[in-house]
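As you look at this complex, bear in mind that one protein chain is not there, while each of the others sits in place.
As written, the chains take the letters A, B and C, and residue 1 is the first residue of each chain.
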Amino acid sequence: MSLDQWHHIGSIALLCTGLYIVISRDNLVKKMMGLNIFQVAVIFFYVTMGKVTGGTAPIIPADAHGHEVLYSNPIPHVLMLTAIVVGVATTALGLSLIVRIQEAYGTAEEDEIVRLDLEEIG
Amino acid sequence: MPIEALLFVLLVVLALAIAHMRDLFAAAMLFSIFSLLSAGMFTLMDAVDVAFTEAAVGAGISTVLILGTLALTSNEERNGPFRLTPLLVCLGLGATLIYGTRDLPVYGDPGAVVHHHVAPEYIEGSHNIHIPNVVTTVLASYRGYDTFGETTVVFTAGLGVLLLLGGAARRRDPEEEAAPQATSEVTS
Amino acid sequence: MFAVCMVGLLITMVLAMVRAIAGPTVFDRILAANAFGTQTVLMIAVSGFLAGRPEWLDLALVYALMNFIGVIAVLKFVRFGNLASDQPGRPT
Partner (left out) sequence: MDPAAILALVIDALSWAFLMGGAFFCVVSAVGMLRMPDFYTRCHAAGLGDTMGVALIFIGLGLQADGDLMVLIKLAFTWAFIWITGPIATHALVKAAYARGFAIEDNTPTAGAAHAD
């Protein structure tokens, strides 16, 4: 492992932080924030892979006639564009589920919800 | 090491601060800063379209959605006990993943395999059909059905939100009518 | 010269981030987030010139808009939605 791979180390550090928030916190809104951090980590993993040293954004300048310009790889950008939009859609859905859970149970803490469920059964 | 590495450190610090913060409103503010910073980094990494999308939907809408949820639920997190197992799981996963990335190319390597398969073809094609933005070309032309599927997903999610929050279940109960209306004034 | 300017902006971002994490009140955090947004706009504008692609200013414009909308939305929640959690006796 070398420090030239700092982008992988950084993405993985973010990913682990997001995962830690998701599995260790009881509050559901906090869990959604953790999921978002997780998502940003994955996006970074892709985008850093697409970067080419000395390259520029994959937008062809108006005065470029040949193919002498070096561009960064556009494919990870396209994939992550889709991922961001879908991620926001899932965030909205998850947060509205949390609102319904709050209305039904009166709390947004996971262990409280489990306790209330168990009381209802037993 | 380039400037992005420093920003990455800031990003990880922010994520840890979000994990530490018990006040959920403060965590939401830090989350908005997190989105802004990540979008700035996308610009530095030449992913201007990703930064654009992150600006429009990530930094703006996610924060507002989280704030709206906080207005309807509690905004203080209960102080739970410290748990060791999740920390160990995360550290183990991180170590495994870092071990797995040892063979991957270094940052900005122009000789990496990923840059030499279809990417030059897409850039060439975009050049030939006179669309300056390669990402637009790929998104709308080469992967048009993919984008169509994406809009379907967003539509379905919007439908789900409408069913959950404004659906028939609430209209049946006239006493509960007052409470959602009072809260909808807040979110509008 | 853009690089030197960028360094100044980065120092500003770090300091604003420290204020956002340290708090102590909710309004300090909103203020820091607002300042951070302005710094992001500046950073994107300067980085466009740094990379020799000033077209990226579109992005800075979008950020300026989003930042303003975000801050006003947050303040609306604080003012009318009673979201700021640091006052006892708020209706939840």
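Details
Just so it is clear, a contact is a pair of C-beta atoms (placed from the backbone, for glycine too) under 8 Å apart; a residue touches a chain by one contact, two chains touch by 3 or more.
In this text the structure is predicted, and so the values were computed from the model without any measurement.
Seen from chain C, the chain kept out of the figure touches residues 1-2, 4-5, 7-9, 11-13, 15-16, 18-19, 23-28, 30-32, 34-35, 38-39, 41-42, 45-46, 49, 54-55, 57-58, 60-61, 64-65, 67-68, 71-72, 75, 78-79, 84, 86-88.
Throughout what follows, only the chains that are shown with their structure count from here on.
Looking at contacts between chains, the pair that accounts for the most C-beta pairs is A-B. Centroids of chain A and chain B (each the mean of its C-alpha atoms) stand 4 Å apart.
As a whole-number value, the distance joining the C-alpha centres of chain B and chain C reads 17 Å.
Listed for chain A are residues 56-57, 59, 61, each touching two or more other chains.
In chain C, the positions touching at least two other chains are 51, 56. On the side of chain B, the complex with chain C involves touching residues 3, 6-7, 10, 13-14, 17, 23-26, 29-30, 32-33, 36-37, 39-40, 43-44, 46, 48, 51-52, 55-56, 59-60, 63-64, 67-68, 70-71, 74-76, 186-187.
Remark: chain A residues 56-57, 59, 61 touch chain C in the complex. By the touch criterion given at the top, residues 1, 4-5, 8-9, 11-12, 15-16, 18-19, 24, 27-28, 31, 34-35, 38, 41-42, 45-50, 53-54, 57-58, 61-62, 65-66, 68-70, 72-74, 77-78, 80, 83, 86-87, 89-91, 93-94, 97-99, 101-102, 104-110, 112, 114-115, 118-119, 122-124, 126-127, 132-135, 138-139, 143, 146-147, 150, 153-154, 156-158, 160-161, 164-165 of chain B touch chain A in their complex.
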